[in-house]
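Have a look at this one before I ask anything.
Omission of a single protein chain aside, the complex is shown with its protein chains in their original locations.
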Amino acid sequence: MIPAGAPIDMTIKRLIPLLTEGDTIVDGGNSNYKDTLRRAALLKDKGINYIDVGTSGGIWGLTEGYSMMAGGESDAVEQLRPVLETLAPAPDLGWGRVGPSGSGHFVKMVHNGIEYGMMQAYAEGFAIMDKKDEFNLDLHRVAEIWRYGSVVRSWLLDLISEALAENPGLEGIAPFVEDSGEGRWTVTEAIDLNVAAPVITMSLLRRLLSREEEDYSDKLLAAMRNKFGGHKIKKEG
Amino acid sequence: MIPAGAPIDMTIKRLIPLLTEGDTIVDGGNSNYKDTLRRAALLKDKGINYIDVGTSGGIWGLTEGYSMMAGGESDAVEQLRPVLETLAPAPDLGWGRVGPSGSGHFVKMVHNGIEYGMMQAYAEGFAIMDKKDEFNLDLHRVAEIWRYGSVVRSWLLDLISEALAENPGLEGIAPFVEDSGEGRWTVTEAIDLNVAAPVITMSLLRRLLSREEEDYSDKLLAAMRNKFGGHKIKKEG
Amino acid sequence: MIPAGAPIDMTIKRLIPLLTEGDTIVDGGNSNYKDTLRRAALLKDKGINYIDVGTSGGIWGLTEGYSMMAGGESDAVEQLRPVLETLAPAPDLGWGRVGPSGSGHFVKMVHNGIEYGMMQAYAEGFAIMDKKDEFNLDLHRVAEIWRYGSVVRSWLLDLISEALAENPGLEGIAPFVEDSGEGRWTVTEAIDLNVAAPVITMSLLRRLLSREEEDYSDKLLAAMRNKFGGHKIKKEG
Partner (left out) sequence: MIPAGAPIDMTIKRLIPLLTEGDTIVDGGNSNYKDTLRRAALLKDKGINYIDVGTSGGIWGLTEGYSMMAGGESDAVEQLRPVLETLAPAPDLGWGRVGPSGSGHFVKMVHNGIEYGMMQAYAEGFAIMDKKDEFNLDLHRVAEIWRYGSVVRSWLLDLISEALAENPGLEGIAPFVEDSGEGRWTVTEAIDLNVAAPVITMSLLRRLLSREEEDYSDKLLAAMRNKFGGHKIKKEG
């Protein structure tokens, strides 16, 4: 597995002399679709196919099969059929060509944006229930109930249930959430397309905030409140 | 099926003289949990059990089984076991007692809040893909691919795929989204509990906005821009 | 000064026997306008005027004059003219009757909602500049420049400039922002009126978040990411 970004370009550079016209390179990682467009154009000039296969499924893909969104020429994608059928959850399910070069990574990028939004929706809901002390809710039980028959049933909910079974109090887990590039790209792409995507955007911003220990904006707000209203400032430390 | 709100109170009033101590009333609708707390207390004084069963599953529940979150005394919930086992997706799945009176409706309320957030996340993602003309994406195909193996697979995604199969261009559907009370209650409850729930909240606000035809705030923004920057105002009509 | 809430009701109760028809009680605090409606109705039955005067200006009002929004019968407000003219920045500026009972507190509530949004807008902007290390910006200087001639000039900006002059690094200030009730009421009122107010709402949610030390939603997000992607969890402590 080659990390997205510069290593891809280096690898392509090294592969070019080894390939001949009609050969195909597959990028199954989380590359930015704009890089993919650039790379596909470069390789097209040399008669080499460049297929982007946006791949979802995480560490479960190996056993459950991957969901794969392929971008590139139809013929070249068709050549990959045996590979894709093998990696997919079933030969005819969970994979397909979604469009020309770049579209596979584009669709995967949006997939991750949606993923951020869904995760945040669950996280907020469970946080509300966690704070409702008077009902003393067993959140693992709630997750289990919802897994069957409810409108919010999903694979992510299955994982939440599993996580809560193993660690009901989420002990020892820091409230610190990383983000990979794809959420950011989705947010920026939405703005570029003039599409308002408040939920995906807020999901990203919440992650940024989760990693901020000394938020400047909050300090300035506290200073302002002190200035106009004489509201006491909480001292640090 | 009795609609939530005043009709419930009237029905309870009519039922009281017909019931004797130890009898049970079940509210399986989308009542506000605060009403449920009030009603349960009233009936407890009369020795009548009041069980709130938050129920999810929509129009599919009849065939697929309902997801049911019960609130109330353990004994009284236990008495309902045969009913709940029958209505659930399986006798031992998709239902359970989540806590005391009110907790069933509380959990269902939060369920709907999460539902709003998930729906909005999908809606935004598909809107981004829809706007990306250069890839000319087949959104039904994308939904189908994601249904198997992807991180965002869910029952809601199954429904999206179905909707897009039947009406790929969403022809004739007005961009107008109703909301039932439960999303609002979730947002208010979160604030009351000092829980920041930006995604669930934004999902609600987007629905409000979808129904606004002559948004005052947008008009005032246009007027302001004209005032300070001489930016042209778009005339109405 | 009597704090808003129950103390007001107690004070009114004590005042009633001392007052005669045609007398006036003024509530110049930050009462919830719904309480004001209730109180005004109660007192109206006794022939006593209840005037709500939403008052802004903070600790500066004493020297600069207060901005006052009065609600109640025109005649009764008119009787207060000498008081209002004295407390206002100028006899004919910064005060007025805005409508019937309750409207003064309603308008003041919205004023505070706007205040939250403005403060957050400034706070975010200064936070962005603070993070831009490569320009090593002097934020007090920026605030000073903006105070004259810019579109964002305002009294709040004057205070920001002052705060940054006194404490350029905001040393010793915890990133912890209280909220009084009025922001919450504005958010809830907006939802009740079906008005989407995302900026005022987000300003409130950011304050809630500033006070959260062990955010459950962030922990659950970290747990989810670990579950599906094998992403490492940051350990607490």
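To keep things simple, chains are lettered A, B and C as they appear, and every chain counts its residues starting from 1.
The definition used in the following text is that contacts are C-beta pairs under 8 Å (C-beta built on N, C-alpha and C of every residue); 3 or more make two chains touch, one makes a residue touch a chain.
Fair warning: this is a prediction, and the values are worked out from it, not measured in the lab.
Among the chains on display, the ones the left-out chain touches in the entire complex are A, B, C.
Set against the missing chain, the residues C:Met118, C:Leu208 or C:Ala222 yield one that touches it, C:Met118. The missing chain, though absent from the display, is touched by one residue of C:Asn30, C:Asn49 or C:Ser103; that residue is C:Ser103.
Touching the chain that is not shown, out of B:Leu19, B:Leu42, B:Ala127 or B:Leu193: B:Ala127 (per the contact rule at the top). Looking at chain B, the residues touching the absent chain are 58-60, 119-120, 122-124, 126-127, 130-131, 155-156, 159-160, 162-163, 167, 170, 172-178, 198, 202, 206-207, 209-210, 214-231, 233-237.
For chain A, the residues in touch with the chain missing from this view are 151, 184, 187-188, 191, 194-198, 201-202, 204-206, 208-209, 211-212, 216-217, 228. Along chain C, the points of touch with the absent chain fall at residues 56-58, 61, 64-69, 71, 88-90, 93-96, 98-100, 102-103, 106-107, 110-118, 120-122, 124-125, 127-129, 131-132, 135-138, 141-142, 144-157, 186, 189-190, 193-200, 202-203, 205-206.
Here is the rule we go by: only the chains that are shown with their structure count from here on.
A complete topology is adopted by the chain contact network, contact being made between every pair of chains. Counting C-beta pairs in contact, the chain pair with the highest total is A-B. At the interface between chain A and chain B, over half of the residue numbers appear on both sides, which makes the contact a same-residue one. Centroids of chain B and chain C (each the mean of its C-alpha atoms) stand 31 Å apart.
A separation of 25 Å divides the Cα centre of chain A from that of chain B. Within chain C, the positions touching two or more other chains are listed as 198, 202, 206, 209, 216-217, 228.
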